[in-house]
Each structure stands twice: as structure tokens, then as C-alpha cells.
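Okay, so here's the structure we're looking at.
Here the complex is missing one protein chain, while the rest keep their positions.
Then we have chain A:
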């Protein structure tokens, strides 16, 4: 791979020509783990720089240092030529003008847009800010950013994408000159992402420097002027974005050429037999009259915008939440009073989309997370045979290639991809007849993603029926046989994955074409 020449800024550089952010020899240790190792690169002023790397590559650590959330162990950072003396959020923002838009937005949900945007810089006296002037100031600011938002609306009433725009506006209100965006599009629909991109273009025109983290190559190549790649805590590549290609960038991230992922459609196995899951006129929260069949050995995708009701529909089938009508037939038998306990008994597996909130037993070990569904078969008189459990969990983890030093370390110490493999592996213990997945690779790096796909292909070939919902359309096109598209709570069409394109699925999902 091409490691590039890194021009060091001359010591005499004036403020005007200095890079917006210059990272010099930055290292950060967590106990014995070196999360960042002697990383140096520049973020040129007024440009958009993309920071790429797999999970665990050190991106988050680097961002935290730049946002002043933690100090480096070694090395330093200059912002517009000025050395950062103290790594804390108020210095980074107040003195250096570096702001971050984190993945978990930190807004006050019950306060208005204006109060959020201007919190800390309220006009008027410090204890009694003027409400009228706050609304005026916010309106002006939103206007300048081309955002059509009511300054008086409570933040809770806005969708996630809009809340994110509010966070950007808040950074601007505080005079940020360097804006860091941490995977800003991970939770957005394409249309919402476009609004964000428009705002980024606006900020760029105003001279704001941006450092942007994303896993999505098309976006990166569209937005970024420069690309910096981290791998295993070191800086491995740096290009102008027109000097490289997505393949080259991905290769730098994973440290090897990644073969094109095999598409499911190219695999020989074909589903057959009576449906393993038959859903008829299923209704519940945010979904109405959904009907479909899923056969053994088939991978059925579910596409739709985040508010299309697809996630609620999955929870209804699994029994995580109550539905209001319709029927489900599971492995040839009606399944009426659905709840997770009964689903486990009837071999219906569910890997939820919110891994941290719904998937991980957060205070437990890797082994306990993998073994969570083995405790019943492996207990006698209510006592778990711990040794057998440990052994079986270790076998399962090995089979799914969960990368972990020991089985007894906390599940939260693993990377997203390995956590996901652990959660998937947990369910294989019940020998599922139907597997439901939501966002199977959200927050999962490229390498682990390929492994999870491979695993799902194998399971389908052994006859497992898989229902997989995702907001990542390329993922559904790669992974599934058919894609059921939902829009506003209804199933509006089903397309063969081999013939579908992102555009054709999106057209259905957004209601751009009438339901088939």
C-alpha cells in the first residue's frame, strides 16, 4: 500500500497557511493496549478530510482526543498553528474552535431548539437570558444555514436526523471553525443524509474545516477532499480523494485486498418446502396488514425507511412487543401468544438491531453472553453446569470466529463486529428454525461483516429460514434472495434481489412508485 509523503508544516508557518488541525506523534494507551500509536497527519484548513478505519482502528480514540474528552498519552495537537495545552472540551471548543458531532447526540430533549443551539452562549444576562432574543438569534442562524426549523420547537419533537442538524447549528453558534462528524450518516435515510450533506457544503463554503468519519465509501468519495486511514492504531495511508479509489481505501483499512463479497444470488442453494414462517395480515405498532412467507433455506430481506414500521414488525413476530392483529405460523404450527420465552422454546431466534440496548448482557462476560441460551439445557435442579457451559460457549465462539483474548473478559471490551458475532452465536444454541435479524452489521467493520455474511449463507444452506431487516441497501442486495419493501407500515412490494437495484428498492420504500 502506498504510504504517502507527509509534509510537515514548517515551524515558521503563519496562522493563515497552517493546517486547521495538525496531529503530531499522537499516542494513547489503555493499560497494555495501544489504541493510537504515533499518529501524525494534517487536516488542511477549509477542506473536508475523511478519516477511515475499521472498528478498533483508533478512530474513536483520536476523535475523543480532538474533542478534548481525553488527553493523549504522548504527542501533541496544534490547531491553526497553536499548540493545544489542555485537552478538555471547553478549551478545545472555546479557545481552538474544535467541535464534535458525536454519534450519541447530547441534546436536552425537553428544551427548545433555540435553548439547545444557544446553550452556554445565551444572549442577555447570564442568569436570565432573554427568550425573545434567543429565538431571534436562533432564527437568524438557522436561516444562514438554510435550515427550516422552528426555533421554539422542543427537540424531542424532532426526528433524529433533524436533531443532528441542531447539534451542528449549536457548534456553529459557538463559533466552531473545525467540525468533527463521527459517522453522521449511520442512522440516516438517504434523503436525510442529503440534508446533512447540503449543510456540510454550506459550512464548507463559509470556510469551516471538517473531519468526517464514515464507513460508506460512496459518501466519502463524494464529500472528502482528503482521506486519512488508520489501522490498528497507526496511520497507514493518506491521499487526496481524487488520487485513490474505494477499493484501495478499503484495502488500506483492512490491510489486505478484500475479495468482492459473494452475492447470495450467485449461490446455488435454493429454498424449498413448506414455509417455515407464514405471516398473515399482521398488524401492530406502526405496521398494518403485513403478509409474507419465508421458506427454509431462504434469506428474505426487509427494506424500508426507519419509520416504515419494519423493526416493529420484527418485534411483533418475535413477541418482543404485542401486536394488534393477524396470524403467524411458525414451523407449521400457529403461533398465537407470542413472547420471547415462547419463541426460544419454539426455536425462533432474534438478533436485535440495537446491539447495546437490546442485544448485549452488558455486565457479563463474552462466555456468558454466548452461553446465555445454553443455561437451560445445561442445568440440573436449577443449577447450571458451569464447566460444560464454559466449554460449549468457547466452542461456539470459536466457530463464529469471535476474536477475544479470553472468554471471561467483559463483552463490552470487544469490537462491534465481535460483539455481533457473539450475539448471533448465542442463538445458534437453540438450533433455530427461523432466524430474525435487524441491522446485522450496524457498527461492524468490513472484515467482520464478510464473516457474518458467510455465516448466514452457510446457515441458510443448511436449511435455516432467515428474515433480515436492514437500512443498508447494498447489504440487502448482497445478502438476500428476495427483498420485501415496507413503506408507512405496509408491505408495498417484494423484489428478487438478483434483479433489484438500490434505486428500485428505494423507489418502493419512498412510495415513488405505486405498490405492486
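Operating definition for what follows: a contact is a pair of C-beta atoms (placed from the backbone, for glycine too) under 8 Å apart; a residue touches a chain by one contact, two chains touch by 3 or more; residues count from 1.
Just so it is clear, contacts and distances are computed from a predicted model.
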In UniProt, the chain not displayed here, chosen among "Aspartyl/glutamyl-tRNA(Asn/Gln) amidotransferase subunit B", "Autoinducer 2 import system permease protein LsrD", "Polynucleotide kinase-phosphatase" or "CU044_5270 family protein", goes by "Autoinducer 2 import system permease protein LsrD"
Across A:73, A:162 or A:288, the one contacting the chain not displayed is A:73
By the document's definition of touch, the residue of A:103, A:288 or A:358 touching the omitted chain is A:358
Touch with the missing chain holds, among A:200, A:397 or A:428, for A:397
Contact residues on chain A toward the hidden chain run 29-31, 33-35, 56, 70, 73, 232-233, 318, 320, 340-341, 343-345, 350, 352, 357-368, 372-373, 375-376, 379, 382-384, 386, 390-391, 394, 397-398, 401-408, 413-415, 426
